[in-house]
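Every protein chain except one is present and positioned as in the full complex.
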Amino acid sequence: MSNTFRTKKRVEFGDTDMAGIAHFSNFFRYMEIAETDFLHARGLSVSGVFNGLKIGFPRVAVACDFMRPARFEDVLDIDVTIEEIGRKSIRYRFNFSRDGKELAVGRITAVCCRTTADHGMESMEIPEDMRRRLEGK
Amino acid sequence: MSNTFRTKKRVEFGDTDMAGIAHFSNFFRYMEIAETDFLHARGLSVSGVFNGLKIGFPRVAVACDFMRPARFEDVLDIDVTIEEIGRKSIRYRFNFSRDGKELAVGRITAVCCRTTADHGMESMEIPEDMRRRLEGK
Amino acid sequence: MSNTFRTKKRVEFGDTDMAGIAHFSNFFRYMEIAETDFLHARGLSVSGVFNGLKIGFPRVAVACDFMRPARFEDVLDIDVTIEEIGRKSIRYRFNFSRDGKELAVGRITAVCCRTTADHGMESMEIPEDMRRRLEGK
Partner (left out) sequence: MSNTFRTKKRVEFGDTDMAGIAHFSNFFRYMEIAETDFLHARGLSVSGVFNGLKIGFPRVAVACDFMRPARFEDVLDIDVTIEEIGRKSIRYRFNFSRDGKELAVGRITAVCCRTTADHGMESMEIPEDMRRRLEGK
């Protein structure tokens, strides 16, 4: 299985701003939606119980470069690639395009955490079988 | 103390849509922000621990009528009124205006609930001292 | 063609709030997305050029009643029904359900407007061929 996964996202009316384009903050929402699609395709979830542990992936670093605007009713292609899996963290890259033209490139680095009894988060190693699924093996 | 409370909210760039006005869904966010301001002014919170119970106010009915649009950088006056306090529920009215001109009238009906051990919600009577604070007594 | 149209919407992580459920304001975004799906299915758009006129549908009244919460990764069924088409306005009803259980019922009343030269909006009669498409004829 290739490490790249493609999904699609339509720009909604409520995503636009008075400049007539998708507000830049929505690209981060689109990335997260694409991440959910990706995880589902690999039998995982961004937030759920895995082998009895309540695991989440809080974000520690995110970024996006914008080349071209996206407009209402555009259907964006989003290519999800895992750029790096560390012991406890994962870095995704998201390539946004429309009709083959590049619109934006985003990145999210997230850390594997278990929820503690007092609703806190504690980083942990990515479980081995989760890692294998993430890597598409 | 009067039953009406006034607060202000600026329309942000990210709140606008491609029609150049505040997207209608944001009026519900503004209502919730005004509710938080109101509750703070009365020593309460929309979600928190009250007399040892974890209490929240999930919404059961909301509505908004729109008379005039709001635009980027407008500072809206929001008048918060409690229209009715029942045994377990409360209905707020929110009057939005700018320079004395009415923009919108919204309503939120919320039910007092305690969080149960399994993260569910169970309706309960509004505690007597919370009710007194809500009524501004 | 029946007057009811069904579409689906997944609850995203960013749609949830600290109560662990989809924030109520997002149901209005879901309604608008369902409206866009509905209009596309009938060859129309919520904002676009129709017979040479730039036409939009600003909302004048919206409401939602909530029966059960929606949670992350829930896929909601949304049934879109036109409750009434007036000369210049249209009222939609949106029935939200999951696995056949009713979650919420929302309504949006929108007015047909043309954009004027100075970026204002002016109400107008719904064009006859647009009306026929809306009615599914």
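Going by the order they are written in, the chains are A, B and C; count residues from 1 in each one.
Basically, a residue touches a chain if its C-beta (ideal position, glycine included) is under 8 Å from a C-beta of that chain, and two chains touch if they have at least 3 such contacts.
Keep in mind it's a predicted model, so treat the numbers as computed, not measured.
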{"item": "Touching residue (missing chain; options A:29, A:42, A:114 or A:133)", "value": "A:29"}
{"item": "Contacts of chain A with the absent chain, listed as residue ranges", "value": "18-21, 24-26, 28-29, 32, 47, 56, 58-66, 69, 119, 121"}
{"item": "Positions on chain B where the hidden chain makes contact", "value": "10, 12-14, 29, 32-33, 36, 45-47, 72-73"}
{"item": "Residues of chain C in contact with the chain not shown", "value": "13-14, 16-18, 20-21, 23, 25, 72"}
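By definition in this document, only the chains that are shown with their structure count from here on.
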{"item": "Arrangement of touching chains [line / ring / star / complete / other]", "value": "complete"}
{"item": "Chain whose average C-alpha position is farthest from chain B's own", "value": "A"}
{"item": "Angle (degrees, nearest 5) of the CA superposition of chain A onto chain B", "value": "180"}
{"item": "Chain copies touching (chain A, chain C) - same or different residues, decided at half shared", "value": "same"}
{"item": "Where chain A and chain B are represented by their mean Cα positions, the distance between them in whole Å", "value": "33"}
{"item": "Rounded Å distance, chain A centre to chain C centre (Cα mean)", "value": "28"}
{"item": "Multi-partner residues of chain C (at least 2 other chains)", "value": "29, 32, 47"}
